[in-house]
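Of the protein chains in this complex, all but one are displayed in their positions.
We just call them A, B and C in the order they show up, numbering each chain from 1.
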Amino acid sequence: MPTPLNIGLIGAGRIGRVHAANLQRRIPDARIILVADPIEEAARAAADDFGVKFAVAEYQTVLHSPAVDAVVICSATHTHAAITMEAAAAGKHIFCEKPLDFDLAVIDEVLAAVKQAGVKLQMGFNRRFDPTFARVRQAVLSGEIGAPHLLHIISRDPAPPPPAYVKVSGGMFLDMTIHDFDMARFLLGDEVTELYAAAGVLVDPAIGAQGDVDTALVTLKFAGGALGVIDNSRRAVYGYDQRIDLLGSAGGIRTENLHANTATVSTRDAVRRDLPLNFFMERYTESYVVEMQAFVDAVRNDTPVPATGEDARAATALALAARQSYTENRVIAL
Amino acid sequence: MPTPLNIGLIGAGRIGRVHAANLQRRIPDARIILVADPIEEAARAAADDFGVKFAVAEYQTVLHSPAVDAVVICSATHTHAAITMEAAAAGKHIFCEKPLDFDLAVIDEVLAAVKQAGVKLQMGFNRRFDPTFARVRQAVLSGEIGAPHLLHIISRDPAPPPPAYVKVSGGMFLDMTIHDFDMARFLLGDEVTELYAAAGVLVDPAIGAQGDVDTALVTLKFAGGALGVIDNSRRAVYGYDQRIDLLGSAGGIRTENLHANTATVSTRDAVRRDLPLNFFMERYTESYVVEMQAFVDAVRNDTPVPATGEDARAATALALAARQSYTENRVIAL
Amino acid sequence: MPTPLNIGLIGAGRIGRVHAANLQRRIPDARIILVADPIEEAARAAADDFGVKFAVAEYQTVLHSPAVDAVVICSATHTHAAITMEAAAAGKHIFCEKPLDFDLAVIDEVLAAVKQAGVKLQMGFNRRFDPTFARVRQAVLSGEIGAPHLLHIISRDPAPPPPAYVKVSGGMFLDMTIHDFDMARFLLGDEVTELYAAAGVLVDPAIGAQGDVDTALVTLKFAGGALGVIDNSRRAVYGYDQRIDLLGSAGGIRTENLHANTATVSTRDAVRRDLPLNFFMERYTESYVVEMQAFVDAVRNDTPVPATGEDARAATALALAARQSYTENRVIAL
Partner (left out) sequence: MPTPLNIGLIGAGRIGRVHAANLQRRIPDARIILVADPIEEAARAAADDFGVKFAVAEYQTVLHSPAVDAVVICSATHTHAAITMEAAAAGKHIFCEKPLDFDLAVIDEVLAAVKQAGVKLQMGFNRRFDPTFARVRQAVLSGEIGAPHLLHIISRDPAPPPPAYVKVSGGMFLDMTIHDFDMARFLLGDEVTELYAAAGVLVDPAIGAQGDVDTALVTLKFAGGALGVIDNSRRAVYGYDQRIDLLGSAGGIRTENLHANTATVSTRDAVRRDLPLNFFMERYTESYVVEMQAFVDAVRNDTPVPATGEDARAATALALAARQSYTENRVIAL
């Protein structure tokens, strides 16, 4: 086996630790050699837990380390753009968690810098790598269901985030629907040309008090003629609800939620099964491994990354348009 | 058992024969005593097949027969309004197939005449009586899923109608979506206040050539705050696709299509089952019996009918609004 | 349409009324012209309810009526053999409810009489005509799953019968398993050569007190090499449980229970659906229509009946062998 790819991890919070575990344990041809986190104990803890020698507070140390081939950016959201630009300038390949930024002008600047530096940038749209959603994409690509006509993306959280988070999240469209905009573009391999966002506050008045919504239906028109709708709720009491229903000219494909077991119990009252997986990190466990392996492969083989900065820009543009559509209650052309 | 309700059947076509079979064979406390159809042989055939003595060509004979308590109007669509008004004037209770009319002013005139006459008018929104959809309604009424938040109505035909039919159908919104507008109002027990219709021609250019669409997503906002979407296609190649997905504050409810058998076959290639029922009269067999029994009960017990002329008006108003929304590509308030 | 087949109904109890309703309402080329029941009011009520002119107390009146082409025997079980023989002697075609008799010698005598008379005899093994079980048979016949290897028949009642019934039922193997023995032979188109019955009293000690069992697993070996097991319980608290699992050399086929609706409800506690149909007459509604149509067709077209007296004999022989196997706790060869 050739030398593994040397990776510097920037940010040792929840998602940073997910990537660390996968890189160290499930991806043979890459390894983390350095962890950075402004909370140095967090960096140290992650380094210890995942068998990494070096831990530092300053992410610049990672960028300037000649041994580092690529960085995985899992820092606070508002730092993504700046660190990505610095990493590009330092000639490191970049895996960056979403979002890149909420401002399209900033994103454009970042993308230009990345292009200029000639490094790879993969965005953390992990759901593309979920085996079930990948199966839907395959059904479209292979022609199994013909040309796409009608798409439903159901994407509901089990419980609303705390008010403090809502405040800094950018609002539901930028925080939650953005995943589904990416999914819509990914599944159909097509661009959205118009959208209309109907939304409201049905789950938690505290969310409304902060000027945000918690329930939405976003209608999409695609360049190729297909129509789509994204269904978002901040609370499906039965668990994390992530499903696709796609009708094509030659057939349809639908997906189901994942459950921790396959048992069905029948009693005097009902036929029932245990609730679906409740937490995104359980639901999407596999997708995080596959996306990181894809990044490592793209860097090692110098092939295109499967989720680009341009994808991040497109999803952000759709999220901003949805916000505008909701605010002005009208159809928005992109 | 008391004397059965005496019914005159007006129109002995496909749907007229469905009601005739149910009234004669499955509803003990009603009986058809007279069949009218402008094609007298059709009236005669139906009378013979379902054990009715009298068959005539003129529906007026039915209206003027003192023995007739109620009429079931299954004549050509464009005659519904006029015959309903005449039947009301003749003091007969009325079951009328949908639509009442495509013109709201005409509908208002009919409703006024019915009110004036003091007779009952039940509209043939049979899907309300389907055991599966009725179960969804029950989940809302009982509080089992809490307050409605997000509704998907998937309603796809197995194959597009012939061009000649498209021409006289009033267009997809008035011909097909109208059922789903009624279903939306029925399931939530709430009124639509705004809608937006995205639509296109994806199935058959011949439909587009006649100025109609064959694929649509209609977003609904309800007075109570819930959001909904109706998904229509003129062609789901795998069969008649009629499903509901409803999220509420305390849970969700989803329904599946009906199949002729419950077998699943696993081979080297796939795990598969036979296609869902393909024809609306198979899919909704039971609903036709239950709706007619409900009409008979309402007349015999002098209780309100479960699908009124006002319901027909509301669904028509929504269909007309959808057409306008599509034409002008904007949100329409009702 | 040619003259319908004229049928005399003997026995106007629960199952007799099922057949009467189907013959009068759903089978166009046959009609009941005479109903007999020792309780003459029962005969009269059935005649009135199903539009039959004549009702009598003595079944002999039916047998001697020259207008009667065929008889449907739904009388008390212990009279089946004698009435069938008399009907054969009278030259009537015969549909007889199961069982023919519990004594193989008596059955042989009946079969000889029927053969001698040259009339048709169809036994009421209605489950063969259930669309789901018929689909399993089709999978075997068509080669879809290859040669049969392993068969599970799950056949569980929702609740045990009253003790008085248990007493006259002949015991679980002759009363309940007999249906499954017929199903096993029907599905595989093969004969059982050996069986072993494990059984016990787990549901209701009152059943054990009468010398009967309420729970059983009967292992079958077929002439063609396949193995099978019948699973019987007098009580599945969740409803009537009737399923097949069949593995073949080229695939497997499995069936599910029937439900009154297809809705699934997800709440904080569970994902659940309503219980399966609880009553055999609901579960097997369609099968009664199809079996009677098949009888009418066989008589009218002079073709073989699809469930013969020999089938009844074979199922009875297996039930008697199962009883012996259980009593002696050993494998029995047939």
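Keep this in mind: a residue touches a chain if its C-beta (ideal position, glycine included) is under 8 Å from a C-beta of that chain, and two chains touch if they have at least 3 such contacts.
Just so it is clear, the model here is predicted, and its values are computed rather than measured.
One of A:His78, A:Lys115 or A:Arg254 touches the chain omitted from the figure, and that residue is A:Arg254. Across the entire complex, the residue among C:Gly16, C:Pro99, C:Gly252 or C:Pro306 in touch with the chain not shown is C:Gly252.
Panel shows chain A; residues 24-26, 28, 49, 51, 131-132, 134-136, 139, 144-145, 244, 250-258, 260-268, 274 of it touch the chain omitted from the view. In the full complex, chain C contacts the hidden chain through residues 147, 149-150, 152, 154, 156, 194, 196, 198-200, 202-203, 215-217, 219, 221, 225-229, 231, 233, 235-238, 241, 245, 247, 249-252, 329-331. Taking the whole complex into account, chain B touches the unshown chain at residues 236-239, 266-276.
Rule of thumb we're sticking to: only the chains that are shown with their structure count from here on.
With centres defined as mean CA coordinates, chain B is found 43 Å away from chain A.
A straight line joining the Cα centres of chain B and chain C is 39 Å long. Residue positions of chain A with contacts to 2 or more other chains are 236-238.
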